[in-house]
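Notes follow once the structure below has been shown.
Selected chains from the complex are presented in situ; the others are not included.
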Amino acid sequence: MPDTIRLAAIDTLLAVLVTLFMGGRVALLRGSLKIEAPAITGHPSFERAHRTHINTVENLILFVPLLWIATYFYGGQVPFWIGLVWVVSRALYAWGYSQNNVQLRGPGAGLGFLALFALLIIGAIGILFPPPPAA
Amino acid sequence: MPDTIRLAAIDTLLAVLVTLFMGGRVALLRGSLKIEAPAITGHPSFERAHRTHINTVENLILFVPLLWIATYFYGGQVPFWIGLVWVVSRALYAWGYSQNNVQLRGPGAGLGFLALFALLIIGAIGILFPPPPAA
């Protein structure tokens, strides 16, 4: 199996793990702050954790297809490293959003958007300019 | 690389772009209407933009697997064209939902559902009735 596929799978598992972690944090806060389901409001810390999770889900559904398209059509190790930046950006976003100042979610959100955009660009390049067939 | 794979990738990038655009609109309205995070209510235009984005995310996670299953198991250019209809349907949905009459989101939502359903049917056909192996 090609190494690029394996690298994309590693990024994907890490992205799943970081999202699972956020979802788990929402569940824990729901319990400790006694916010009974199906409510999604009731305490600022819970609301920020919930938005952190949902926003990451919204981005994950963009990240996974972009990562695999970039891996398949562009190839090499570049998609893997960009994917790793995205995973780190979401952890940074979650940390920032968990602080009392919601502006601190900005850097992580911005970095994550840049990573998505980079994957989109190299994916599009790979689709539009395929390598010549091997001789 | 087979052309059908490339066509599915093009649909996927377009679907990602249309979703990114909706997410960007939510961020812009949050700024201009001064709705501080993590609030997701506070102004009808913001709430409609937010629901447009979330609903598209909910559909995108169905669309991407259905598109690729239809491409892999059914093949040909039909999945690509249905996928394009889906992308257009979401733009139509977003336009409709941005109007003052929320009923206008109906046509885009309906068309998008038909596209998903068509992908589901041809995907299931491709899985259940695989082509005979090449002689």
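A few comments on the model shown:
So that you can tell them apart, the chains are marked A and B in the order they are listed, and the count of residues begins at 1 in each.
To be clear about the criterion, contacts are C-beta pairs under 8 Å (C-beta built on N, C-alpha and C of every residue); 3 or more make two chains touch, one makes a residue touch a chain.
Remember, predicted model here, so these are calculated numbers, not experimental data.
Displayed in place are 2 chains, all sharing one sequence; the entire complex defined by the structure file totals 3 copies.
Everything that follows uses one rule, which is that only the chains that are shown with their structure count from here on.
Averaged C-alpha coordinates give centres for chain A and chain B that are 19 Å from one another. Interface residues of chain A, counted against chain B in their complex, comprise 44, 47-48, 50-51, 54, 57-58, 61-62, 65-66, 69, 72-73, 97, 102, 105, 116, 120, 123-124, 127, 130. On the chain B side of its complex with chain A, the touching residues are 1, 5-6, 9-10, 12-13, 16-17, 19-20, 23, 36-40, 53-54, 57, 60-61, 64.
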